[in-house]
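Of the protein chains in this complex, one is absent; all others appear in place.
Chain naming follows the written order as A and B, and within any one chain the residues start at number 1.
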Amino acid sequence: MSALLEVRNVSRHFGGLKAISECGFSVTEGHAHGIIGPNGAGKTTLFNLITGIYKPTSGEIVFAGDRLDGLRPSRIALKGIGRTFQNIRLFKQLTVLENVRIAYDSQLHYSPLEALLTLPRMGRNEAESIAKSSALLEAFGLGALSESLAGDLPYGLQRKLEIARAIALNPRLLLLDEPAAGLNSGETAALTEFLRWVRTEYKVTLLLIEHHMHLVMGLCDRITVLDFGQKIAEGTPEEIRGNKRVIEAYLGADEE
Amino acid sequence: MDYFAQQAINAIQQGSIYALIALGYSMVYGVLTMINFAHGDLFMVGAFACLLIASFFPLPFIVILILVMLATGFLGALLERLAYRPLRNAPRVSAIITALGCGLVIENVVLSLSPYAKPMPPLFTVTGYHIGGLSVSTLQLMIIGVSIALMLGLDFLIRRTSFGMAMRAISFDAKTVPLLGIPLNRIISVTFLIGAGLGGAAGMLYGQAYPVIAASMGILVGWKAFVAAVVGGIGSIRGAVLGGYILGTVEVMTVAFLPSTYRDLVAYSLLLVILIFKPYGLLGKAPNQKV
Partner (left out) sequence: MAAMAAFFKKLGANRYALPVLLAVGFVLSLVIPQYGLLNGYVQFVLIMIGINIILSASLNLVNGYMGEFSVGHAGFMSLGAYASAVLTVKLLPDLPDAFFFLPVIVGGLVAALAGFLLALLSFKTRGDYLAIITLAFLMIVKSALENIPYVGGPRGMLGIPKLTTMAWAFFWVVVTIWVLRNLLYSKFGRAIAAIREDEIAANSMGVRVREAKILAFSVSAFFAGVAGALLAHLLVFINPSSFDILKSTEMLVMVYLGGIGSLAGSILGAVIYTLLSNWLQDFGTWRMVIMPLILVLLMLFRPKGIMGFRELPWFLPKREARRKDS
């Protein structure tokens, strides 16, 4: 198994604040890789660096052999990285189906002129987009809701839709930012199963930020621990569980 | 050399008026992050208020100035209360459109009531002085002096009073301020009152300098001051003053070297160039967006 994503010595400073400093790790293809750490450790910043919303102050990010740092977010997404957001960012006033179609659109091939004049290739592509997006929603159990507005869905289903939307990009790597936030322990267990299914069904590598230790320990093959923007530990769940620094920095302070 | 010195005095005079108006745009943007497009028309109302008061009551200059500032100030605060406050939590676009609409309503009400440009009587006898090759009039000194006095007064208000502190707190973080027991609505009202009052004062001074006033001056001159506010960095008080004097200088130089019809072209091109290379103006700060 080779490294799908490599973060090499990346730093990001906001003014004087070092949100991430000289952080490096790699994500193996096919793995579920967890990132944990106390609040403010720089986990979401790391996601924003990988997806191009922020540019690293220094260091390199390599995905499947290509440099990502410096590329626009849309280019990075098109290389095969999907993501969800900590505070769900769906297109709230659009329907559930439209949310998924927008991500699926990256796989449609027709030019602006073909669209303006509604030439045949556009029609074929659009029909395919409706069929494939609907099928994806069915698979996610959201088929019945495809004409509802995304903003009207209950919280749990919004999280699910956000994952479906990211999957519609057909990514090789899926970044999940606290997928279990706001869920109770029963729902978290169901989510763990669901993420296992997503991972095998869509053959996608997972990189996730999470606070729920049961989910992280149960799902992840490998875990990276951040504190104050620095990597303080990395290893299998068993190794992390026994790591002194981690217990001091994180688990000791906030036992779950 | 004398030619340049003469032009410099003209530039300071023009810049002072722009700076006074630009302050109103910037103060409002500071507390509400909203462009009060109607502000240029409050400037115009200031000029008409002055004409109205002066033609009925032969009061001393300073009294008229205070009355004009109060009148436009209250109009500005009223506008905020009636049109902007209900939209404070609405999409930002709604607020901009409303401001634009309110400005046009004010402009065209004045236009309908006074279809033709009106001459403005001088409020005091103007004497000219000649120092070397330079000519300076009491009017120019008055405009520059009153403007600078008002700006210093505002600076004192913002930096030394509890109102100023509250205003700066709102500019910094409008969401936490009510939690601290600061009366948000009152501070915003007072901000509009002061901003519009300064605009009204500028209108009065402008009427003295160019003694023909018309409803269209809100757009022709008032919006130019908006350019100044953006060039300086909208939301920044010092930026507004800096922008005002920069624009005054640019305009005077344009007219000195090019046909006067190029004035608007140069001013708005300057705006575009600034926005391209320094999108948040010379002294403005970029808003931070949380992901």
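The working rule: contacts are C-beta pairs under 8 Å (C-beta built on N, C-alpha and C of every residue); 3 or more make two chains touch, one makes a residue touch a chain.
This one's a predicted model, so the numbers in the text were calculated from it and none came from an experiment.
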Practice item. Using the contact definition given at the top, list the shown chains touched by the missing chain. Key: A, B
Point to revise | Touch criterion as defined above, residue of B:R92, B:R160 or B:K285 at the omitted chain | key: B:R92
Review point. From the list A:I102, A:A181 or A:I232, which touches the chain that is not on show?
Key: A:I102
Study note, to complete from the structure: Out of A:S21, A:T45, A:S129 or A:T192, only one touches the absent chain, namely A:S129
Check your understanding: Residue-wise, where is chain B in contact with the chain that is not depicted?
Key -> 33-35, 83, 86-87, 90-98, 100-105, 108-109, 111-112, 115, 219, 223, 227, 230, 259, 261-262, 264-265, 268-269, 271-272, 275-276, 279-280, 289, 291
Study note, to complete from the structure: Touching the unshown chain, chain A contributes residues 51-53, 72-74, 77-78, 82-83, 85, 89-94, 98, 101-103, 105-106, 108, 110, 112, 115-118, 122-123, 125-127, 129-130, 147, 165-166, 169
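Just so we're on the same page, only the chains that are shown with their structure count from here on.
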**Study point:** Whole-Å gap separating chain A and chain B, where each centre is the average of the chain's CA atoms
**Key:** 49
